[in-house]
Structure formats: structure tokens, C-alpha cells
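What you see is the complex with one protein chain gone and the rest in place.
Here is subunit A:
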Amino acid sequence: MKLHKKILTHFLSCTSPVDKEGYLYKKKERNATYYRRWFVLKANLLFYQERPADRHLLGVIVLEGCKVQMLESDGFFPFSLEFGPGLKTYRFAAGDAQTQGCWVKALFLASHCYLSCLLRDLERQYEGAKQQQGSSDSRSSIKSLNPPINSLLVPTLGPLAVVREGRSFSASAALPPHPLPTKVAAKKSPKKWQKRNAYVTPLNGPAPLYGEWPLVGSDPLVEFSKLHDYYGQEVQKAREAWLRSRRTEEDHSEKDLIDLG
């Protein structure tokens, strides 16, 4: 199958936001060695090259239908992208638990599928908020919407606030004057809208093969909450690992290799 690579490299080099970039180790399947690579995450694509300044791209990974997996290991910080039986598993390692956690979270949030679910949820909240505002009852304007579903919470990693990676998205040309999706969605039945985006990575195992994907009728919000639940646990483990390593560091009073200020 031909992947039109110029389109991808053009997308990489254009002004749309970079979601995350940094060095990671990538395991080469053939000789089981880890090589340091510079990774750039943009939308649902993960590009990699030897160094940031390189023009030559080594490769790209399309992040759809994969499960991001935090792996446990003493002394180094591995994680993987699993595409399922018969398909690839990419293995990576970070230099520390914080970086590991940041990348796992970023990769989990990267898929088109995730954005699609989140967007649908926000659309629903927006419609609800508009209705409440339009209501003649003054009390209802401050009334809260449906309470947040606890299983949708992604636990925050404490140290995340310290090191911000990637560039913030500039919305200067971005805000549409009208809520475009809602206008069109009103003409289509909700079921039809769901059909188009019914690609949800299942949780109990790696992404299934063709024919096993959840089909029409599955509620993406239920899958979404399960997804968050599952990965929330993974992220929680990472946090605990980071806290443990932190305590060890404090005991040893080691100076940081790089002063984060």
C-alpha cells in the first residue's frame, strides 16, 4: 500500500501545533537494542528521526487502533504501543518516570478516536449549557450540568506541572464563528453520526482484528469512560513509581543532571 509520504512530511513541517516532542529510546525489533531517537507527536501521528535538526525522517507511526501500555521495570522506564495479535508492538523507554508518564498520557490522548469521543461529549455539554442559559428560570443558569463521571477522570501526575513540553496551540485563526458541527448534526440522526466514528480501542486486550471492532450501536461514551478508567489506572501506577523514585533520590541527595529551575 502506498502511503503518500510527502503529505505527511508536509503536515509535520507546517504551522499546525506540535503536541509533544522529545528524546526517547526506541527498541529495534531485530537486535533488541534501544536507540535514542527524537520523536515528534502531531495529531495522531508519531514521527521519529535521529536528531531534532535532521531533515531525514526515519519513520512515522499512525496512532489508531493501538493500546498504550506502561511497563514495569527496575531502573529504566519502558512503555509500549500494542496494535494487537499479528500486528506490531513498538517498545520505548524514557529516562525517568515523569517523562514516561507524560508520553504515555500524551499518546493515549493522541488518537482521532479519542478526540472524536471527547468532541461528542463536549458538544453534548455545550448544548446543555446553551439550553440552561436560554431558560427563563434565573436559578437554572448557575445550576451545574450532569455531574462529571468519575470513571472519566485521568489522574494527574504531580510533577507534570513542572516541565511543560511542546508548544501551546495558537487559536488565533481557529475559533469558528458558529458551532459548525451542531448545525450539521441537527440534520442527521445521532446514530448516523456515531456510525462514522465507531472506532474505539477496546480495553480488555489489544486492538482486535478486522471484523471484531465494536460496530454500530455501541455507545462511544461508555467505551470512552472505560478507556479513561483503564488508562487512569496505568497513569496512577506511573505516578506511584515516580513518587517512589523521588523518595529514593531524596535519600541519596543526588543533584539533578539538568536544573529545571
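Note that in this section a contact is a pair of C-beta atoms (placed from the backbone, for glycine too) under 8 Å apart; a residue touches a chain by one contact, two chains touch by 3 or more; residues count from 1.
We take it that contacts and distances are computed from a predicted model.
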Of the listed "DNA polymerase delta small subunit", "EARP and GARP complex-interacting protein 1", "VPS35 endosomal protein-sorting factor-like" or "Pleckstrin homology domain-containing family J member 1", the name UniProt assigns to the chain that isn't shown is "Pleckstrin homology domain-containing family J member 1"
May I ask you to list the residues on subunit A that touch the chain which is not drawn?
1-11, 14, 16-17, 19-25, 36, 43-45, 52, 57-62, 64-66, 83-84, 86-88, 90, 94-96, 98-99, 102, 105-106, 109-113, 115-116, 118-119, 121-123, 125-126, 129-130, 132-133, 144-145, 148-149, 152-156, 160-161, 163-172, 174-176, 179-181, 184, 192, 195-196, 198-199, 209-210, 213, 215-216, 228, 257-258, 260
